[in-house]
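Some notes on the structure that comes next.
Every protein chain of the complex appears in place save one, which is left out.
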Amino acid sequence: MLSSGRTHLRSHRGVNALIPLLLLAAFSLAPLVYANHAVIFQMMAFMVLAQGVNLLYGFTGYLPFGYVGFFGIGAYGMGIGIELFHLPGLAALLVGALFAVVIALILSPLLRLSGAYFAISSLAASEVLYNIVANPALTHITNGPYGESLVQSYHPLTSYVAMVVLLVLTTVLVIVIKNTPFGRALLAIREDPVSAEMAGIAVVRTRTTVWILSALIGGLTGAIFGWHLSVFYPSTVFDLSISILAIVFTLFGGGGTAIGPILGSVVLYGLYNAIGISAPQYFELIYGLLIVLLVLFLPGGVVSLLQRRGSYVP
Amino acid sequence: MLEYSIVAGILFGVFFGFMALGLNLIFGVMQVVNLAHGDFVVLGGYLAVIAYSAGHINPVVSLVGAFVLFFVIAFALYFPVIPRLTRSKDPEMLSLILFFGLSQIIEALDVIGFGNNPRSLPLAIMGAAPWHFLGQSYQMAWVITAIVSLVMIGATYLFLYYTRIGYAARAIMGSREEAAASGLPVAQTSAIIFGVGIGLAAMAGVLSPFMIGSVDPSTGLGLTTIAFAIVVIGSLGNPLGSVLGGLVYGVSVMLMQTYFSSWSDLVPYLLLLIIVLAKPSGLLGKGVRNA
Amino acid sequence: MNSRKHSAMIVGLSAAMLAGTLAGCGTSTSAAPPTKNISDITIGTLYAGSGAYATSSLPEYAGLKFWASQADKSGGVFVKALNKKVPIKIVAYNDQSSATTATSLYSQLISVNHVNVLVADFGSVLTSVAVPVAEENKMVLFDQSGTGTTFFTPNNPYIVLTSLPNSGLWPDSLAQYLIGQHYSRVAILYDTNDFDQSQEQTLVSKLKAAGITPVYNSGVPTSTSSYSVLLNNISHANPQAVIEFGYPNNDISFLQALKASGAQYKMVFTVFPGQLPTLFTTSDGPSSINNIYTYPAPPLISHAHVNYGMNSSQFIAAYKKATGQSTNFLNIAGYNTGLIIQKTLETANSLSQLSLRHAVSRFSGTIETLDGKFQINSEGAQTGETLPVGKFTTNSAGKVSVDLLTPLS
Partner (left out) sequence: MSREPLLSVEKIVKTFGGFHALDGVTLSVEPGEILGLVGPNGSGKTTLINVISGLYHPDGGRVLYRGRSIASWPMHQRARQGINRTFQIPKPFKSLTVRENVELAYHFARQGAMTVDNALDFTGLAPSADRPAQSLNSSQQKLLDLARALAIGPDLLLVDELAAGLGPQELHHIADSLRSLADRSMALIVVEHHLGFVNQLTDRVIVMNAGKEIFEGSLTLAAEDATVSAVYLGT
């Protein structure tokens, strides 16, 4: 197992290393080519979020409808770090990350649930977080319904660079996990938790580890995103459509791979902007139809077309 | 205030129990979480509003029309979608995602067809005089809505327990394999239950303007979550469970509004989390699988 | 080997797509075009075609478009910097009520479309994300209705609030009226969002200053749609005046439930019947707002001394003729934004953004539009256009009229 994992990593080393390098190059150069930096920034953010969803859904089968909860709490951690603790931006990011991890630990009993129960309960959990953060009773901490304003720490270039770094690190993490025993253990758990236990895999601990990693990614993305927005309301960073886009991007590309969510984000977010900027009245309709058709005809996402032919998909 | 909150919570909760009934049936029989459930409720609401404003059709009449129309629509929707899902590798997750897509489609069509403005019905249709009970007065619209909801829940109960299709449906809820092995018409029953479930959602939608004030395209997902919470609180596949879940929800919301009003939005979500973590089989139930 | 080739292919494919998408969105990093040979003034804005804010955003956008079409009918607006009339071109994107989408669309307007004038979408949430983007890009944000308390800061010259003042200032007249009527028992029910909660805070502090403590004061989530129990709780406090601060949906449900409860109070106040009366009369009949107190806004009231643009009755007629629609307040707010932009262009010596901003300060306090007196403070927040208190009466034929109870400023 171990040895075979290593050979995987080795035999596909070229392709595996190429992906993060390519992302690094593309998003370092993109601002020079394309003037709307917000679009590039958001594409990265969704790519990272899609990878976060992918870690959980693609590798363990848990669909986190409420993934935006980690994103939102990360953004608020950032806000609290800056407003309450008066930390500099980069240090406040860690507060966002910490908040997300703490919330993930508190919510880890949700992993006892399966399927739809988990999906909808995670949605409920993110609504609970939203309602707590936005409640007037917490105005002295979160500024409640009045929203956060971090304009004094606003620094679009630093937050852009931070997002590039996060994207590259997340991609590397997914590739490493996919090609090591840990990733194989996750796939085994996804297939059959009981058999995984009998194969010696500590199911609960392994799942919880991924859950926390995924939360950490969501929280960091939210923190950097909140920093980049610098003025936001609870409803902005707990917007359910953030979860939904990340899930759809993952599904479209194909979960359980590193390239799937990247592909999904590039194609669909690109489409989102191409249509969104021209005439989006039918946009939600197109998205809905796309989801339905994907589930019916291509449940493994675009990469499954290649996997079916036996190719290694990074 | 306590007394009023409880009585109003019961009226409110009975309606929500009814609203969740269709989701319960479909989930129970097909293991499909209809995430578009709330959107069908909203469609029923639009049907009532338009029937009333265009043709002065009383919502009670619209109830029947809504059921028939949406039964037919759902029945037609069943065959290209559900069997394909049931055969797939992970029916439960994939159906969740697919119906989420359907929910997006319906929401988009609502915007195109009915606009973004909230639509509602005059409460006076249901009688202007309030209902007096234990020295308090309650909106007549709530009372009538609750009564209609109870009647429909009763009818569903009779359908499940005293008809052949109902018997088959309950058998399938128990075990799909066993039901198929003993020669029950699983596919046919599933299609009918799918139609009934969505028909019931649309009926609840006809009543919804009286309970939730108005409907607009974005109302759906919230209703779906509440319905799911109610189904889980009650327990799967049991119409009485839905009533119980609805009552727990209704009374909790009203008590929360009275004593901690700014937190009242938390009710369905907190109830859901508490139930799934503490007693995942629901208050009445058995049988929810854990991972 | 085969599989390797495939994976290389995927990577290549995605790289190409990434490049393609970015390229497809346009590849201009060039600076804004020189001002000399400008053939039109581009105004960039967003609207919410669907979602939570569509109800308010669309009519406001319609008002702005109406202003542009009116201006273009007469050959455009006079631009002092160019010393000629220049046609107006609106570039507008649909943000679907998503603040995240709005962020990238504002950025698109500034950095790709290079609009001359940037106008925010309706409401604080969709405006909020534009504030730092505008400041970063040194573009003046013409904020139509985003009144978030955090938007206006001394160091940021790049924002101007064109329409109603910060909602925190709205209840001034209401508080005066309540105090003047000697209502000592006041019940307040508000939604816990910044728009409504800031009104509640102002009202409570003004009443407290006059020695009045509300007998009931509760915040409810903005999504609240059933008010029966809340109304019953209010009735136990036995108030003379009941004040409800909500969004339109809340006000509709509140008034419906109030009517159904049969409870009677000397005064019931809600916010939106004054701005969107037809929304209320169409959903629950004209009687639903009979005897309801509100902040009446144009076109329900008309300002007498309009010295810039159309007055209310002219607007109603012209708008009906142009669009076939009757007017609501948000149409007027959008139109008013156009008027402020028009005055800015007439006043500014150059098209540079700071010059535009200085121009606004110069004419602040001198013009009165159908929306009232336009006056901003040094931070760009509106201090004119205050809201009076009025009371609806509906006659048996269903005709709605409003009586002003406090003076129009």
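Per-chain numbering from 1; labels A, B and C assigned in written order.
Quick note on the criterion: a contact is a pair of C-beta atoms (placed from the backbone, for glycine too) under 8 Å apart; a residue touches a chain by one contact, two chains touch by 3 or more.
Note that the structure is a prediction, hence the values are computed from the model and not measured.
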Among the chains present in the display, which ones are touched by the chain that isn't there?
A
Of A:15, A:129 or A:203, the one touching the omitted chain in the full complex
A:203
Sole touch to the unshown chain from A:37, A:155, A:184 or A:207: residue A:184
Mind listing the chain A residues that contact the chain we can't see here?
1-2, 4, 181, 184-185, 187-188, 191-192, 194-204
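Going forward, only the chains that are shown with their structure count from here on.
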Determine the shape of the graph in which chains are vertices and touching pairs are edges (line, ring, star, complete, other).
complete
Just list the two chains that share the greatest number of C-beta contact pairs.
A-C
Distance from chain C to chain A - Cα centre to Cα centre, in angstrom
34
Can you check how far apart chain B and chain C are, centre to centre, with Cα atoms defining each centre and the answer in Å?
36
Two or more other chains touching the same residue: where does that happen in chain A?
131, 135-136, 281, 283-284
Counting only residues that touch at least two other chains, what does the list for chain C look like?
49-50, 192, 219, 221
Which residues of chain C touch chain A in their complex?
2-4, 6-8, 10-11, 13-15, 17-29, 49-50, 93-94, 96, 98-101, 103-108, 111-112, 124-125, 128-129, 131-133, 135-136, 148-151, 153, 156, 192-194, 197-198, 219, 221
If you look only at chain C, which of its residues touch chain B in the complex?
49-52, 54-55, 58, 192, 218-221, 223-230, 232-233, 236, 248-249, 252-253, 256-257, 259-262, 279, 283-285, 288
State the interface residues of chain B toward chain A in the complex, per the touch definition above.
27, 33, 81, 84-85, 88-90, 92-98, 100-109, 111-112, 221, 225, 228-229, 232, 262-263, 265-266, 268-270, 272-273, 276-277, 280, 288-291
